[in-house]
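In this view, the complex is presented without one of its protein chains, the others remaining in place.
Right after this comes subunit A.
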Amino acid sequence: MGNRCAVIGVGQTHYTTKRRDVSIAGLVREAAVRALEDAGLTWKDIDAVVIGKAPDLFEGVMMPEAYLADALGAAGKPMMRVHTAGSVGGSTALVGASLIQGGVHDRVLVVAFEKQSESNATWALSTHLPFSASLVVGAGGYFAPHIREYMRRSGAPDHIGTLVAVKDRLNALKNPYAHLRIPQISREMVESTPMLWEPIRYLETCPSSDGACAMVLSSEKAVTGTPAWVLGTAMRSEPIFRAGRDTVNPQGGKDCAADVYRQAGIADPRRDIDVAEVYVPFSWYEPMWLENLGFAAEGEGWKLTESGATALDGDIPWNASGGVLSSNPIGASGLIRFAEAALQVRGMAGEHQVDGARRALGHAYGGGAQFFAMWMVGSDKP
């Protein structure tokens, strides 16, 4: 795994429908400044900058990293951009970490963002090239059939998706940065909202958010403040069209989890991990990923959700921050998972802190559930 790496600063913007008061540069800057403040550092302490961003077509700014260099104090420093679809936020953190682990740099600023109010992701994901032989309607249209197949295979009752939709929004009420804050959230409310892409209801989907998230990553000798130690990092991908590909329980996700658990010494994820921030943009992906990530046996994930085990007061809280279901600046959503995992083991998650969290999983996925990025962070030096 290379040299030791730690998260020493986390910065987030408030996630919201429209940040009309700032440009894209202003948005990423806000998160970066907060991460630097958290680390007690200034721009000159940063060796390199890694930017993560979903497809350029989302905002129509081509190669935004070039324009954002100034806003991130990157003039004269190595700067690069990462793009792995929805998992990009996670991959961004991992690329940044690799620069520390490989001994190239001592302090790397990683930042990811999306300003969804300046575009329309469903449009950008459904541009319909001529001659195309496929019919996909946005992310929801893509994932709905795989959720239906999960429900058929596992025999999960219909209300499981509703439970996750409520649980994550209740957690969001404890997170001052969360976008969707619905104090009266209830199963009845979720069930009363229309089906968009059946079996996915409106309140079982993530919102469209503006926002940015940043972290300062550090080598062991450059640590300031309270570190979250990186215990393991892994990325996997697989082709979207491959005969026999399991779209419900993708092999890439299983392999990625096995790799990161091996590095971090996790034998039983449910027992050995204290809190997980997992990319759940549609509520049914919680039971699906519970199985994919080894927290439950195949076909059993929904039982864990139903039992309350993944609630904030359960034995393995998932998405204490409210998750992607409550805040979704797409390019940043993965990085937020990784950052929230770090905040938990640093004991700095505020009202949604899981007591005594020492080991946390950060997870992101993207494309047609074909790109995976994960890390384990811990309060103890590995």
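Simple rule for what comes next: a residue touches a chain if its C-beta (ideal position, glycine included) is under 8 Å from a C-beta of that chain, and two chains touch if they have at least 3 such contacts; residues count from 1.
Just so it is clear, contacts and distances are computed from a predicted model.
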Self-check item: From "DNA-binding protein", "Carbon-monoxide dehydrogenase small subunit", "Chemotaxis protein CheC" or "C-deglycosylation enzyme beta subunit", the hidden chain's UniProt protein name
Solution: "DNA-binding protein"
Quiz prompt | Among A:76, A:155 or A:194, residue touching the chain not depicted | solution = A:194
Self-check item: Option touching the unshown chain, where A:76, A:130 or A:183 are the choices
Solution: A:130
Self-check item: subunit A residues that touch the omitted chain in the full complex
Solution: 20-21, 60, 126, 128-138, 140-141, 144-146, 148-149, 152, 194-198, 200, 239, 241-244
